[in-house]
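Only one structure is covered here, and it is reproduced in the block below.
Removed from the display is one protein chain of the complex; every other protein chain stays in position.
By written order: A, B, C and D. Residues from 1 in each chain.
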Amino acid sequence: MTLALFAAFAALLVGCSLMVILHRNPVASALFLVLAFCSLAGLYLLLHAEFVAMVQVIVYAGAIMVLFLFVIMYLNLRHDVEQGIAVAVRRGAGWILGILLLAETVAFFKGRWAEGPVSAPDLAPVAGNTQAIGQVLYTRYLFPFEITSVLLLVAMVGAVVIAKGRGPGLHPAAPAADAAADAKAAAPDHAGGEA
Amino acid sequence: MLALIPALPLAAVAVNLILGDRLGRRGTAFLACGAVFASFVLAALSVIHLASLPPGARTMVADVYTWMRVGDFKVDVAFLLDPLSSVMVLVVTGVGFLIHLYSVGYMAHDASFRRFFLYLNLFMFAMLTLVLAKNFLVMFVGWEGVGLCSYLLIGFWMDRPSAARAGMKAFVVNRIGDFGFLLGMLTLFAWTGSLDYERVFAAAPIVFHPGTLAITFATLALLLGATGKSAQIPLYTWLPDAMEGPTPVSALIHAATMVTAGVYMVARCHILFTMAPFSLETVAVIGAATALFAATIGVAQNDIKRVLAYSTVSQLGYMFFACGVGAFGAGIFHLMTHAFFKALLFLGAGSVIHALSGEQDMRKMGGLASRLPWTHGVMLVACVAIAGIPPFAGFFSKDEILSAAFASGHYGVWVAGLLGAVLTAFYMFRLYFLTFRGSSRLTHEAEHHLHESPAVMVAPLVVLAALSVVGGFVGLPFQEGGRRLTTLEGGAALERWLAPVFGEGGAAGASHAVPHLSFTTEWALIAVSVAAAAFGIAMASRAYAKAAGEPIAEKAPRLYGLLEHKYWIDELYDTIAVRPIRALGDVLWRFWDEKIVDGTVNGVAYVVEWASAVLRVFQTGFVGTYALFLTLGVAALIAHYLVR
Amino acid sequence: MMPFTMPSLIAVDWWALGAVIALSVGAMLLLVLEFVPAPPASNRGAFVTLLALLAAAGSVLEVRDARRSLFDGMFLHDGFTVFFTVLFCVIGAVAVLQSWDYVKRTRINHGEYYALLLSSTLGMVLMAASNDLITIFLGLELMSLALYVLVGFRRTRLDSSEAAMKYFLLGAFASGFLLYGIALLYGATGTTNLAKVAMFLADSPMIGNPMLIVGGLLLLVGFGFKVAAVPFHMWTPDAYEGAPTTVTGYMSAGAKAAGFAALLRVLLVAFPPLMSEWRPILSWIAALTMTVGNVTALLQTNVKRMLAYSSIAHAGYLLVAVVAGGLDGGSAALFYLAVYSFMNLGAFGVLALLGRGAEERVTIKDLAGLGFRSPMLGLAMTVFMLSLGGVPPTSGFMGKVYLFSVAVKAGLIPLVIVGVLNSVVSVFYYLRVTVAMYMQEPGAEPVEIAWAPSAAIAVVITLALTLWWGVQAQDLLTTAQRSILGLL
Amino acid sequence: MMHDIPLAWMLALSATVFVIGVVGVLVRRNALVIFMSIELMLNAGNLAFVAFSRALGSLDGQVFVFFVMTVAAAEVAVGLAIIVNVFRLKETIYVDEINLLKG
Partner (left out) sequence: MNDFPWLSWLIFFPLISAALIAVLPGTSGRTVKTLAAVCSIAEFLFSLPLWWRYQPGQPGWQFAEQHAWLPGLGATYHVGIDGIATLLVLLTTLLTPIVVFGAFGSVEKREREFYALLLAMEAAMIGTFLSLDLLLFYVFWEAMLVPMYLLIGVWGGPRRVYAAVKFFLYTMAGSVLMLVAILWLYLHQRAVTGIPTFALDAFYALPLSGAEQTWLFLAFAFAFAIKVPMFPFHTWLPDAHVEAPTAGSVILAAVLLKMGTFGYVRFAMPIFPAASAAFTPWIVALALIGILYGALVAMVQRDLKKLVAYSSVSHLGFCMLGLYALNAQGMAGGMMTMLNHGVSTGALFLLVGVIYERRHTREIAEFGGLWKVMPVYASIFLVVMLSSIGLPGTNGFVGEFLVLLGAFRHEPWWAIVAGLGVILSAVYMLWMFMRVFFGPLTHAANEKLADLTLRERLVFAPLLILIFWMGVYPQPLLDRAQPTLDRTVALVKQRLMMGDRITRGDVARPGVSVAEAAR
């Protein structure tokens, strides 16, 4: 049962991941990524990480990917048409390198997977997983937790700073417009940010 | 007092430099001549004092100060007067003074009058230092000093390119000789631990085995120095060119004094040379070869001074082979007489040139005897003297050399010397006839300006002429009191004077090896040499007394061409030494320096820059490329552990 | 069973944590202040930032001799932390002084600029102070995120945005590797705490464990990216060139120092047992980094870009110290980081002064004749260049002497020779700057120099430190040696 | 659940996804897709964390995943903003059309 689930999720994960990088349409890529994340959530469940699985779906598949999709739509991208020798070479190199990495990993770990302190302890932290995590999060991991708050704040501010202000003036081809935009950006009433 | 002898001319130089043009011409002349005259007087006084000493103790020494003292090496600035240097010092100051005097007239109208006397005095200083030195290093100071002055004076008329070239040639060739001198000194010091004559000569017999490599090397090196200074084969080529200088210079430096320094040095080192038979033999061969060789060239020269120059080379050859056969005293003797008559010849020639406003080509002279009576007279005396007609000075000294060569068994050398004597007589009288006899071939303008020289020039000529006549008598075998001439065996006055230096019997047969000749043989030899001279004169008379052209050139044009071009030796040197060296320099610079060394240096820079360009290519600006390299790095890192 | 205990706040050493608090509070204060109107030329942001940085530095200095382990050993307050915290704060302060006028001139004078500056400083402090891979990762991300934004801060300019995009994409990519590396290490050792990793390794040496090795390697990739080590360096020139010049200076000094701080802590605290494993690799990376950085810099015509490559090369030198390892290597790295930071900051500070308004005049040509037009600036730039090249009597020389002597002691002669030869190569392009400044005539339109008192102070501070440490570096030496002592 | 999935399998899966992410970064030219590939890499890391967490019986790994997600969210915010900004200026987000800075 577990094995079957694992196989299904794993196949889904790998397949979707491949589709993410193979599909020409970024929207499709994004959707496959959502699927991949969902299958990951499934795997997390298999690993008794219910909290993580839940967050995975909510945060990743939900929030993050929506943002992605939103941006893709917003940018209204063409299909990814890739041609030319340089592109082909790079793609080839990328694939070869990827396969090489995989082969190396296999060669490296040959028969020695999971060496380490792993003693497969018969733990059953199934119950209260969320509670347990919450507990360590606010005790042992209080400090990193606080840092993440700053991190999110910075991300917010950063996104606002970078993405704020739009309009016809923003075009690189026109230096005059550029200067005008600069002037606009310098104006104090913009200071608060207007994402 | 000894130190004053060279110091006076030096002081004159200093005064000349400091006062500069404020001196005026008269002042300059007075200063220059006065200083040399004072030196002469001092020298004479010193020699008189020397003579008053017992023969065994005839040395005067003046230690001035320590020049360098480094470890066991110590050299003082010190002077020495002994019989040998006394002869030299008298000749140098005496003849030097006369020539100074002469120059006052000769150079009277030259713009650089002051500079001329500056150099001349400097030369006197250097020459006297050379002669009076007490050790090799001080001698070397004079040695190079005279070379420098020679350089400056040859190039005195500096806007003449040929003069400049000649000066440089003289210096460079002399430097080659000086290189030999240096090596000789180094060897001597390395073995004897000193450069002081006394100590070197005292130590030499102890540290050197006769005929060994060390002593032979040392003496050959010194000989190289001597050949350079005294214009012997193979380094003679500079002297004829040196005639570019003003004539008094030729007389003083390139006839009477400086060029004899080589002979003086060999004589000074006779102890060393006698310990190295090979070297001594070389001296003899070089001397004889030079004597003959230069004489042949002299036959075909048309420039009056060039004839005299080759004559000088030839005569110096005589002095050399005198030394080479062991007759050091005879060499010095000839040195002295030669100084008189050769100075006279040059000054006389100068007088001619002066009279002709600078014309030196004998083909454009002729018939001057009546127009320049004084000059003609003294020149005739000089020609006779150099030709070796008794009882003029040249006869005595040359005959002594020839008989010494014969006596010591160097018959080849003797024959060469005899042939040289014939040629000497020939070319000297060729000169005489071409210049003073025959019909005038002067240009109209020269004819117009023709005049006898002023008294200040003629007076020294007369004095020198007198010396040329009587100078040989010191070589006569006077008895102690100077009473009568009975035998040639008794030892001449000069010999006896030099005896403390060269040892008893150091004249005709300096070393013990040379046997005395029988009375008859001697007279026979005298007869032969006189006959040779007479033959030469007769030939010259026949060929040139009336001739307007050049009979040798007509009869044997190829030989004449060869002689006129001095056997193409200059060109030979140019081809085998000068050009290759310059070409080598060019190759080293253009190829080795700029291509190889700098090429390597710049090549490294170039390679690095090339690498930079290559690395920049990877920096495409594309995120993909960057990620690719990043991943490649990861792969490589893991691979590193895999293959380890 | 599960006692829900709050960590006792009393037990927290507030002084030790002061830097973190001051920096985050400062950042937030700045954001809040954005809502309070101020005249366009206001220096409010810079002031607040300076105060925050001052407070942070003052706070850790107050307890500089103390040694504290906070939050379950995640945050260490030791000499190492103090050293780096102060270093980051001073770097930040200098950057603020440099930015003071620059941001106004280039019209990016927003409060967010300073807030992000403080945040990234906070990230750096965390990287240096963390004893746990989690916090290191978070600090690194905090620093990076702020820097991504700062690099792209001149958002109306394509070069700035492009630089931000490249930096961001590659940074995130490298973070992916780093994260995976952390994961593997966690799997191999069962902990992310460096001290515990060390204990674990000491107890059961498993040198050959692939998870450990690959994890370590990926960790190296992450840090190598931050310090711009070859072959993870390629973002550097683009990001440096595109970023606002003051930001470039700040990140070239701060981010690199932070990367090295983290690397040093990880290598010296967690991985000494594996020294024989990482030493050869790091040696190669060091040699490559020096060489590639210096060689590529040779042909650059944009001084900013050239200095970017130069900073890559300096990462190489620093890696030599890291390879040397131990007390000596650590202190040499600290020493060199300090001198490097200020000479580099100084150089970028000078560049930030060139140009009028928003324009950037940072090509070699633009520097022509600068040395005589502005002697002070010329002198400063010359000193910075010579110092970067390692010519006495500048701090760069002292740094190299100490660094190489440590390396020699560790027997790394070949690496040292590569290093010194590289420094010769580097002098070539550093000299090009002086050549332009002193030996070339300015073009038709000589570059305008935007002097400002604050910038002048920054130049003077960096110049003074560069020269002073060139002639008398004993204090810094002692500090570096003492600071590293706490680590081991 | 009768049995845990062997750690090795999980790790192999995670490594595969990771490599797929890496390849995605390398072969795609759309900045957004590249970014997505990076997210794949992060998630591969997360999977490894959770797997280890399970195998080690400690919660640390899961907490770490939590933090990673936060970081990822933050990165996405900033990253997308940057990409959008580039698009505004350049009208493209294809990374091989963006190389103003190079050499």
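Going forward, a residue touches a chain if its C-beta (ideal position, glycine included) is under 8 Å from a C-beta of that chain, and two chains touch if they have at least 3 such contacts.
Note that this is a predicted model, so its numbers are computed, not measured.
S.K.: As a test of the contact rule: which chains in view would the missing one touch?
M.R.: B, C
S.K.: Which one touches the absent chain: B:Ile576, B:Val597 or B:Val614?
M.R.: Residue touching the chain left out of view: B:Val597.
S.K.: Touching the left-out chain: which of B:Met168, B:Ile271, B:Val528 or B:Ala636?
M.R.: Only one of B:Met168, B:Ile271, B:Val528 or B:Ala636 touches the chain omitted from view, namely B:Met168.
S.K.: Which listed residue, B:Leu183, B:Val207, B:Ile271 or B:Leu642, touches the chain dropped from view?
M.R.: Answer from the full complex: B:Leu183 touches the omitted chain.
S.K.: Out of C:Ser42, C:Ser405 or C:Ser454, point to the residue that touches the absent chain in the complete complex.
M.R.: Spelled out, the listed residue whose C-beta touches the missing chain is C:Ser405.
S.K.: Given the contact definition stated above, which residue among C:Leu61, C:Val435, C:Ile457 or C:Leu485 touches the chain not shown here?
M.R.: C:Val435
S.K.: Can you list, in ascending order, the chain B residues touching the missing chain?
M.R.: 65-73, 137, 140-141, 143-145, 148, 151, 155, 158-161, 163-165, 167-168, 171-172, 175-176, 178-179, 182-183, 186-187, 189-190, 581-582, 584-586, 588-589, 593, 597-598, 601
S.K.: Touching the hidden chain in the full complex, which residues of chain C are there? Just list them.
M.R.: Against the missing chain, chain C presents residues 372, 375, 386, 391-393, 397, 401-402, 404-405, 408-409, 411, 413-414, 416-417, 420-421, 423-424, 427-428, 431, 434-435, 438-440, 472-474, 477-478, 481.
One rule holds in what follows: only the chains that are shown with their structure count from here on.
S.K.: Could you tell me the distance, in whole angstrom, between the mean C-alpha positions of chain B and chain C?
M.R.: 79
S.K.: Could you state the distance in Å from the CA-based centre of chain A to that of chain B?
M.R.: 100
S.K.: Using the touch definition from the top, which residues of chain A touch two or more other chains?
M.R.: Answer for chain A, listing residues that touch two or more other chains: 90, 93-94, 97, 101, 105, 108-109, 114, 117-118, 132, 141, 144, 148, 151, 154-155, 158, 160, 162, 170, 172.
S.K.: In chain D, what residues contact two or more other chains?
M.R.: Each of 11, 21-22, 25-26, 29, 31, 34-35, 46, 51-52, 55-56, 60, 63, 67, 71, 74-75, 78, 82-83, 85, 89-90, 95-96, 98-103 in chain D touches at least two other chains.
S.K.: So in the complex, which bits of chain A are touching chain C?
M.R.: Touch list, chain A to chain C: 105, 108-109, 112, 114-118, 131-132, 135, 138-144, 147-148, 150-151, 153-155, 157-158, 160-162, 165, 170, 172, 178-179, 181-183, 185-188, 190-193.
S.K.: Using the touch rule from the top, collect the residues of chain A that touch chain B in their complex.
M.R.: These residues of chain A touch chain B: 90, 93-94, 97, 100-101, 104-105, 107-108.
S.K.: Can you tell me which positions in chain D touch chain C when the two form their complex?
M.R.: 11, 14, 18, 21-22, 25, 31, 34-35, 38, 41-42, 44-46, 48-49, 51-52, 55-56, 58, 60-61, 63-64, 67-68, 71, 74-75, 78-79, 82-83, 85-86, 89-90, 95, 98-103
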